[in-house]
Structure formats: C-alpha cells, structure tokens
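Only one protein chain is missing; all other protein chains are in place.
Letters A, B and C mark the chains as written, and numbering starts fresh at 1 in each.
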Amino acid sequence: MRLALIGAGRIGKVHAASIDAHPDVTLVAVADAISEAAEALAAPRGAQALSVDEIFDDASIDAVLIASSTSTHIDYLQRAAAAGKAILCEKPIALDLEASKAAAEAVTHAGGLCALAFNRRHDPQCAALKAALVDGRIGKLETLTFTSRDPAPPPMDYLKGSGGIFRDMMIHDFDMARWLLDEPIVSVHASGSCLVDPAIAEAGDVDTAVVVLTTTSGCLCSISVSRRAVFGHDQRIEAFGSLGMLQTQNETDTRLKVVGEQGQVEEAPQWFFLERYAKAYRQELDDFYQSWREGRAPRAGLNDGVEALRLAEAASRSLELGRVVYLEEL
Amino acid sequence: MRLALIGAGRIGKVHAASIDAHPDVTLVAVADAISEAAEALAAPRGAQALSVDEIFDDASIDAVLIASSTSTHIDYLQRAAAAGKAILCEKPIALDLEASKAAAEAVTHAGGLCALAFNRRHDPQCAALKAALVDGRIGKLETLTFTSRDPAPPPMDYLKGSGGIFRDMMIHDFDMARWLLDEPIVSVHASGSCLVDPAIAEAGDVDTAVVVLTTTSGCLCSISVSRRAVFGHDQRIEAFGSLGMLQTQNETDTRLKVVGEQGQVEEAPQWFFLERYAKAYRQELDDFYQSWREGRAPRAGLNDGVEALRLAEAASRSLELGRVVYLEEL
Amino acid sequence: MRLALIGAGRIGKVHAASIDAHPDVTLVAVADAISEAAEALAAPRGAQALSVDEIFDDASIDAVLIASSTSTHIDYLQRAAAAGKAILCEKPIALDLEASKAAAEAVTHAGGLCALAFNRRHDPQCAALKAALVDGRIGKLETLTFTSRDPAPPPMDYLKGSGGIFRDMMIHDFDMARWLLDEPIVSVHASGSCLVDPAIAEAGDVDTAVVVLTTTSGCLCSISVSRRAVFGHDQRIEAFGSLGMLQTQNETDTRLKVVGEQGQVEEAPQWFFLERYAKAYRQELDDFYQSWREGRAPRAGLNDGVEALRLAEAASRSLELGRVVYLEEL
Partner (left out) sequence: MRLALIGAGRIGKVHAASIDAHPDVTLVAVADAISEAAEALAAPRGAQALSVDEIFDDASIDAVLIASSTSTHIDYLQRAAAAGKAILCEKPIALDLEASKAAAEAVTHAGGLCALAFNRRHDPQCAALKAALVDGRIGKLETLTFTSRDPAPPPMDYLKGSGGIFRDMMIHDFDMARWLLDEPIVSVHASGSCLVDPAIAEAGDVDTAVVVLTTTSGCLCSISVSRRAVFGHDQRIEAFGSLGMLQTQNETDTRLKVVGEQGQVEEAPQWFFLERYAKAYRQELDDFYQSWREGRAPRAGLNDGVEALRLAEAASRSLELGRVVYLEEL
C-alpha cells in the first residue's frame, strides 16, 4: 500500500514509525502546513514532501492517513473520499455532532474504505478482553467499568479548544463502551467536579467525572475519569457477567519486583500514552491495511466517531442539566 | 466484661465464637425466642439460657449484644439503654428511617455506650485503607469506588422482607462511603437492573445497581453491586487522590499459585462472608470492649446506622424517580 | 480431650492459645520448671499448675503436649509413653541422631499416639500444595525448590547451642522436602557461607546455605536459607513437574495496595513466625486431636524427626568435607 501522511506533528510521527515497521505499507508522501516538518519526516524515508492537493491528485497513492488538526478533518475526509483514496483518519471527525454526522454520511456514500483511529480498540489487552467477551467467557455482560486517568492535564491552551472532558478525553471510553457493550445505549448520567486545577473550572470544564450508561438489556456501564494521576497512565477495564469477570491491568516498563523493608514494590504504570499504546498504533495501521487488502470493514469507522460524540454530547448535557439524558433526546 | 447475647441464630453464633476468643469478654447469658437454641449456645460455655427480661434485670451483666431479628432491635435497644447496659447492636436499627432516627435519639439521650455492628469498618484491609487515608498517603481524596458483589442472592423469602437492595445490601457500602469520605454527602443518583433472577424484579427489586454519590468538596463516589458473582465474594474499594491510589483486594483461602498450560491460576475469592469477615467480627467485639473500658466512642454508633439508611432511602427514591436526589430532600 | 501442657515458655503460650480456640480440647494442667509461669498460663483457663510427675500420674489426663526445653524431650517422651498418654512433642526430639533414633524406637514400641510438631506441614498453603501434588496437578514432580529466610538471626547464646543452621533451621525444610518428595533421598550436597554476622562464623556455623538433595527417581531438590531477610519471613516453595508448577507465596498482614509515584506497593511479608504460622499451630493441634479420636497416624511422627535430623547430619558433613554425602553413609 502506497500511503501519504497528512500532518507531521506529534501523532503524525507516531504513525510514521508504525509505517516504518509495517512490511507492506510504504510512506510515499507527507504533507504539513509547516513544510519543514513534512520534509523532516519524508526525507529520511525516501518519501516526498507534497501539498495536500498534490496528494489527492496523485493516482499512484492508494491511501491517506489524516493526522492534521481537527478543524481540517472534514474537508480532507471529503476530498480524499472524492479522490478514491482509502482513508485512515485520526479522531475526532469534528467537535460538532451535526457536522460529524453529515461528513460521515457523505464519506460513507462515496463507498471507499474509511477507518477512524480509535487506537484503544487495537490495544492487545483491550482486544483480548473483547475476544473473551465474544467467546462467552463471562456469559452475559452485566456491568462494565472503566477507569481512565491521564498522568497530567494538557496545557490550558489546548484544553480551552478541546470541547471539554467528555468530547476530548472520555470519547475514548465512550467508543470502547459501545464496542464492548455491543447493544444500544439508552441513557447517560454524568457527575463531575473540578478538583485538579481551578483554571479548568474557570474555563467552564471539569477534570474529574463519573458517567453511568444504561443499555437496552439493562447492562450498567460506569466510566470514571481524571485529568491527573500522579503515578502515570491509569486505564483499566472490568467486565462483569453471569459467568465471571475480565480485567485489564496497567502496563509497566518492566516486571521487576523489589522487596525491602518498605514492602513489595512493582513499577508504577507507564506514564505516557505513546508508550502505553505503542502496540495499539501498530495494530491499528495493520487493521487498516488488512481491511484495504481484503475489502472488509475496519475495526472502527466514521459512524463510530459520530456515535461516541453523541454520547459525549449527552454527558455534557446531563452534567449541565443535573439529570439523566436519554439518547433519543439527541 | 460480662456479656449477654440476645439472639442465637447464624449471626449470634458468629459473635459467640468471637466472645470465646476474646480474653476479657465472658459470655454469661444467652436469650433466644427458641429456648433450645439459647441453651445450645450457652451450655458448653458455662453461660445461662435466660429470658430477655432476666438479662435486662440482672445487674451483674455489663453489656448486651443484640443479634435477634431486625424487628426486635428498637425495643431491645431502648430497654437495654434504660437498664444501663453497654450495647453492641447488629445492623440495621430498623428498615424505617424515621423509627431508626427516633430510637437512635432515645438511646443516645440515655447516655451509655451503644455500638452498631457495621463489621466492615473492622476488617483489617478496610481499616488499613482508612488509616492510610487519614495519614494522607494519597493526599486529598477525589474518587472513591466500591465493588460489592455477593456470591449468590439470598432466598426469595428473605429478599421480600429485606427492604430492597439499597437497604439490605448496599447499606454496608453506604456506611463505608460515609466513613471513608469523612464529609457531608450532597446527592445520590442510582441506576439499577434486574439481571440475575426475574423473581427479584417481580418482587419489585433490582439485583444489579450502580449508585453515584457527590460530597460537598466535589468528591465522586461510585458503588457497583450485584447479588451474584459466580466466583465468590467480590468486595473491593479503590480510593484515588491527589497523591496516589489505595486498593483493597479480595481474600483467598490460600495464596497457592498453579501454573500450567491453562495459565497462571490463583484461588477464587473466598465464597462466604463469614470467612471473608471472620477477623472483622473479632475486631468489632474488641472495639466494643475497648470503648467500654476506655469510655470512648465506638468505631460505629447508632447515628451511623441512621445516616446509612438515609442514603439507602435516597438511592431508592432516585431509582424510582429516575433523577438525582439531594440529601436535603429527606 | 483432657490435655496437659509441659512447658509454659514462648512456644507453650502459642499452644495454649490454640487449645483455647479448639472446641474439643481442654487444658487441664500446666507444668513448668518456673512454677509462676505454669500458674500464669493455668489459672485464667481454670487449669491446674502441676508437676510433671503429677501429670504423668493423673489417669484422667488423656494427652500431654511437650513444649519444654529440647534437653528434656527424650525423658518426657518415654515417661509419657509409659504412662499411656497421647503425645504431641515439639521438635526436635534431640540434637543427637542416635539418641533420637533410640527414643523414637522406644516410644513407637510403646504403641500409643505420638505426634511431632513439624508445624509447616499444617500451614494451609503448604497443605494445599501437598494436596495438589497428590492430586497429580503437576504430574511427576521433577524439581522442588525451597526458599527459607528468617527475618533476623537469633541471639548468639541460642545459636551456640542450636546444633547449627542445618539442625536448627533447615530441619523444617528437610522435613517438608521429605513430605513433599515422598520417596527416598539418595544424596546431599551443601554449600554455605557466613555473610550476615562474623560472630556466627566464629561460633563455627554459617548463616547462608544452599543444599541440593537427589532422590531415587532423580528428582532434584534445592533449599536456600538465610538467617536474615530485612523484609520479613521469606518462606516459599516451588514444585515443578511434568504438567506444571505449584508455588506458595509469602503472607502479608493485609492485601492493601498503595500506588504512587514510587510504584505499586504491597506490604512486606509478615515478620514473625508466630504470625506467619498462626493457622498452622491451630491445625496442628486439631490434627493431633483427630488422630487421637480416630486412632489414625498423625501428619508427622517421631520417625519424621529422626529422618529430618539424618538429612541435617548429612548436610553438616557435606559442608565439612566439601563433597556430596550419600544417605547410606549415615
């Protein structure tokens, strides 16, 4: 697969490394608003630094990976679809639900492959949990519990334009919840506080939240998030069902154990999401490649982005109104 | 301490064993509606089978442990207080909030020692978590998460008179939440489903529930319960704060590990609450004895029973009304 | 069972507590060289402080528990056997192999019940490992590995009369090895160093040792001991076989986990053998009682004491000679 990368920032570099390691995907072009950034990623890989227009016009390019800023996603999605490229697009489609929905419909109508980069679906632990659920290892799923804590809040500049904790951070958990629950969600109730940094409250957001979702069959799903965990990335899932329970655990750099007067000590969880999800990013690219090669649906598509955003909207509204919000209201 | 035991049923026997093992507490009398049951507990211990009246009239008896059926608690509490006995009373005071409140006030007014048997406060793991919180090991508490699953639902006969999942089962978690949060709770939101046994729904109850409490400082507390966990008693607490996290873990009979083709296997959690909380029951009696000897307040008193019941009421109302309930409403 | 306790020192007190907790064993008498010590244990339990002679002469006493100093064991064993008492005797029989052997033969010839207090056989974890071996959970046992470390060396006065690290400390592991291997041991090779305290070397002993045993079927058993582990009692067993592996783990006071910047911390292992083996002492008494009631052999008898001592002799000789010692040499 001859792939062009649009966006040479932090996440673009992560994808470039995954492309390097994939035996069947070749990076042929990089575009970025800052042409030096595009050049820096392209040159050592024998790829070209091109403009976005040049990429869409080049018939030899099979696929584009959209990793530019969120505000550009809808435009590039539509142009890439029109140009007949296979698309892997970073999340979110957009911060606005209606616009996302319209874009998803348009791209879907074009008929080509379009995968959305919900990286956690590709994490080996999360994927093993999903497989165990599908295999019936715990019978009927009854309670699903997410713990999702980032090591530290992002800069205030970023936070202000992020769309809030539900659209920016919990969106990952909403997507995982949808994927694992595998049935319609009926209602959303959100509680939230600002406990980490008062500046976040001043910006009209919360930094600590608990959301409870209910599904048509009565399954109860809780999601607890915080913008700051001093010990590192804290992301765990627990699925409880009629026959047992599945639990993912935090990852550590090594499993070395130190036993001394202070106790039995294992390493703190990995700090940064790039380490924690390094394998997930590689698997995500491979899923995209395999979908393209086999003509099958990717693990996550644009509609998944729309639906996760709908849950984020419902949670925001629930927190604002102080009541349960039903999905049918949106 | 010369102690009389009122109630020789299952929980009465648990207390009798704790009394046997305590060096400074002597069982001198046992009363039970079924006199053979009283006799069977009393005789091998050199204690007398007496009537409740005889116990209250016997000035040589320092203390009574009320472990009879819930409907008798208020009467016995008031008579024991009037008789000047130190009291350790099994929970709940009653299923009715107003009656509990009135009884608690009356007994408190009498001025003697009256401890309520919230056994989990005395569990060594839970107590160690509380001590670590108090010591500031995790800084300011921000999120508190309870998982509480019984191995199997009680008989339907019992369930029908139990007052429902919030008053009967989650009451323990409400008490632990109050004790660990250590600040006023503002609101309660409950979600619930009947997933384990349709007969429970027919009886107007749920068997799976998630409740979210918020406190004055904005701390978020979630409690997830189920009436059935096929692998045994599943009771864990996670306290997350500004400096770290505390977690209790389920107990197993032994720590033997078996490694084979099927994986690395540790024992399932202990099945029954009597095994799981065996140490808690012994500590509870000792706390009662030490409170009596030192003239200090016990770890849990009647007011704790009233307040836990108030949370149960609020949760029931929240589930019924489908909205957040504020404690000030009750 | 009406039981008399001979020896009211540290280990005597442990046994007294086990007797308190056993529903079917009653302490009726205590003897000790220091009569106040006997009185202090006897009085609060309604037992009598008697002389050893009085105990052996009292036909109403069913059983004696010998917990006096090692030098008295052989005399008391023989007198108790002659008096027809059931006997539970603290280990070792004696420090001398030939004398132990002679005493064991004499007592065995008398025909009554005589159990030797190898407490670890009764530890729930060790017993569960044994049961799993017998059940064939790991197929044919091929390698057996013991780690046995005391938290701190005993006082030098004690050490000088202890018979050395193999007779005093590793004797427990030799007994467990014999019990778990369940086939004849052929040879012993010992390595040892003095690393903890030079005074131990001056006393002619080592404080750190590794012994390798081989059995008739070729099973290899290693035992690694140290007189000092700063983090507490470190006693673990690993059994490896054709179908898998069994591992015991150290015990902690509680399973509370603290996660912070320093890592994920569980408590250090329990420090003192009395805590670590509290359950084992209670089980040991119950095994003695059940053996007496059912007329069956106890879990460990005098011959087990002789055979463990033989292995200690072989290890001492191996360390001295710097070569493998074959059991047939002794």
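The rule we apply is simple: a contact is a pair of C-beta atoms (placed from the backbone, for glycine too) under 8 Å apart; a residue touches a chain by one contact, two chains touch by 3 or more.
Just so you know, these numbers come straight off a predicted model, no measurement behind them.
Student: Please identify which of the visible chains the hidden chain touches across the whole complex.
Tutor: If we consider the entire complex, the absent chain touches A, B, C.
Student: With the full complex in mind, choose from C:S224, C:Q264, C:S291 or C:S316 the residue touching the hidden chain.
Tutor: C:S224
Student: Of the listed residues C:V212, C:L274 or C:L327, which contacts the missing chain in the full complex?
Tutor: The one listed residue touching the chain not shown is C:V212.
Student: From the listed residues A:D32, A:E251, A:D287 or A:D304, report the one that touches the chain absent from this view.
Tutor: A:E251
Student: Against the chain that's been left off, what residues of chain B make contact? List them.
Tutor: On the side of chain B, residues 230-231, 252, 258-269 touch the unshown chain.
Student: Considering the entire assembly, which residues of chain C contact the chain that has been omitted?
Tutor: Chain C touches the missing chain through residues 140, 142-143, 145, 147, 149, 189, 191-196, 208-210, 212, 214, 217-220, 222, 224, 226, 228-231, 234, 238, 240, 242-245, 322-324.
Student: Suppose we count only contacts with the excluded chain; which residues of chain A make the list?
Tutor: Missing-chain contacts on chain A: residues 20-21, 23, 44, 124-125, 128-129, 132, 137-138, 243-251, 253-261.
By our rule, only the chains that are shown with their structure count from here on.
Student: Centre-to-centre on C-alpha atoms, which chain is most distant from chain C?
Tutor: Of all chains, A has its centre farthest from that of chain C.
Student: Averaged over CA atoms, how far is the centre of chain B from the centre of chain C? Could you give it in whole Å?
Tutor: 40
Student: Could you tell me the distance, in whole angstrom, between the mean C-alpha positions of chain A and chain C?
Tutor: Distance between chain centres, rounded to whole Å: 58 Å.
Student: Any chance you could list the residues of chain C touching two or more other chains?
Tutor: Residues 258-261 of chain C each touch two or more of the other chains.
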